[in-house]
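Right after this comes subunit A.
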Amino acid sequence: MSLPADHLIVAPVVLPLAVSGALLLLDERRHALKAGVSVATALALLAIAVWLLLAAAAAPGALAYRLGDWPAPYGIVLVVDRLSAGMLVLASVLGLCALVYALSRWNRAGPRFHALFLLLLMGVNGAFLTGDLFNLFVFFEVMLAASYGLVLHGSGAARIRAGLAYIAVNLVASLFFLIGVSLVYANTGTLSMADLARRLPLLGPAERSLFEVGAAFLGVTFLIKSSLWPLGFWLPPAYAAASAPAAAILSILSKVGVYVVVRLSLLLFGAESGASAGFGAQWLLAGGIATLAFGTFGLLAARDLARAAGFAVMISSGTVLAALGSGSAAAVSGALFYLAGSTLAAATLFLLAEILQRGRDPAASATEAVFDDEDLDPFEDDDTVVALDIPAIVALLGAAYLVCALMLAGLPPLAGFIGKLAILSGLAGAAAPAGPVAASSWLLVGALLLSGLGTLIPLLRFGIFNFWVPLEGPSPALRTAEAAALAGLVAGCLALSLWGGPALAYAEATARWLASPAGYVDAVLRETAR
Partner candidate 1 sequence: MSPLPLTSLILSWGLALAAVLLVLAMTLCAWRMLRGPRAQDRVLALDALYVNGLLLILVLGMRQGSGLAFEAALIIGLVGFTATVALAKFLMQGEVIR
Partner candidate 2 sequence: MRRLARLLPHPLLSFGLALMWLLLNAPVTPGTGLLALAVGLLVPLSLRALRPEPLRVRAPRALLVLAGRVAADVVQSNIAVGRVILGLRPGERRSGFVHVPLAITSRAGLTALAIILTSAPGTLWVQHDPRTGRLLLHVLDLDEADWPARIKARYEGLLLEIFP
Partner candidate 3 sequence: MEAVLAAGIGGLAAAGVWLILRPRSFQVAIGLTLLGYAVNLFVFAMGRLRVGAPPVLASPEANDPTLYADPLPQALVLTALVISFALTALFLVVLLAARGIAGSDHVDGREPDR
Partner candidate 4 sequence: MSADLPVWAACLVVGLALAGAAVSFVGALGLVRLSHFYERVHAPSLCATLGLFLVVAASSLFFSVAEGRVVLRDGLIALFVIVTTPVTLLLLGRAAAYRDRAEGHPGAPPEP
């Protein structure tokens, strides 16, 4: 812990926290200054995340940061490994783009948007970084609290109605989290994930049973967040009701749940964990397939694009979790790659949904904010915004939509296909043709392919409706900030597709790293004396 650069590990948490604290001291009306500071922060976060990713890829193990200088099982430790660094980069990209998008007007739709937004990033980053189970709870709460704020951002009937349900469900989930964490602590005597992995094989039968109950409660919590069937019905309405930039950044939220499931199940229930090995895998597989199916039905049934994007988020989570449950390391690496691509695409779809909806149905009350007497309409200066010219808009939007649709349906040649292919070939055991392939894996293969088709059909319908059916009246306005955000996300999707090889190799190395948790445990617990 001697190099100043080491402190960058904590920066993804501290930087947004400090900046949002400072933003709160500024007057509400200084939009330009706040926007500049926020974007600069988001850019810095992206740079830091990339730096950490490179560092993690170069390091033999994980990088651990001991907060308060307390040694690992006692104090809280932040851990950067390939997985958390990758998730940080993903979150930073999404965060930056959603923020830029919001600058077009959403940042004025309610007070203290920038602070809320940065604090959401702080929560997400903290959840990715922390190596402590209870600290994870805290960051979940930070992230959720901010997400409540962002779901409700801009007010309006639909948002508040959906927000109420969203909050209620997540409050119950948080209570489950507490039950789970405390059961784990009561039966293992530790909260550090690494320490937990070390202690688990040594547990007595009764402690193990109770620990597994705790793990089940934790599992339910994370699966609620990752919107697994039948725990994820809250997601589509909440995300659809949220303002577009909020929904875009929220699409990383469900992935935090997925991330934790991946992290903990591979760390704690890998082959080396004694009697608990493979705990919950069948549930994940079954739940993942069910989620795929349900998400596909929902997508097919969706009447508006935002809701469809919500179901796409569900499908993406279900895919990753099912791949994890299949127990194939190759499928996991594919799933990690797929996760990145599908999250970017779903976020893009949320943004597109708003722009298109705006063009198609200007009086759409669902996304319209409700304004009361004491506030001026923050969008009143909309007319004066200079928009891009029409053919360019349609071309850009169309291209962005096409990219989204291909990514989500998993059609060639984009990253969605590569990810799905990696999962499929992992499931089919192409790498090890000698071994038998479980019937459940074939089922998942079928489910994945069918869900691809089930995604394509409705997205085709929405696409044709939005881009090909001639529009009466003016075509959608696209502000420069929005175009920049879209371009950023699309560029992300394309980059992931173009550099699919290296990215997949990274994912594979990550999966390999996750499959042998000893490295993680060593890295965290290496120095036990203060």
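Here is how the candidates were picked: all candidates are chains of the complex that A comes from, given by their letters.
The rule is simple: a contact is a pair of C-beta atoms (placed from the backbone, for glycine too) under 8 Å apart; a residue touches a chain by one contact, two chains touch by 3 or more; residues count from 1.
Because the structure is a prediction, the values reported are computed rather than measured.
One candidate among 1, 2, 3 or 4 touches subunit A in this complex; it is 3, while the rest do not. By the touch rule above, subunit A contacts candidate 3 in their complex via residues 134, 137-138, 141, 145, 148, 152, 155-157, 160-161, 163-165, 167-168, 171-172, 174-175, 178-179, 181-183, 185-186, 191, 370.
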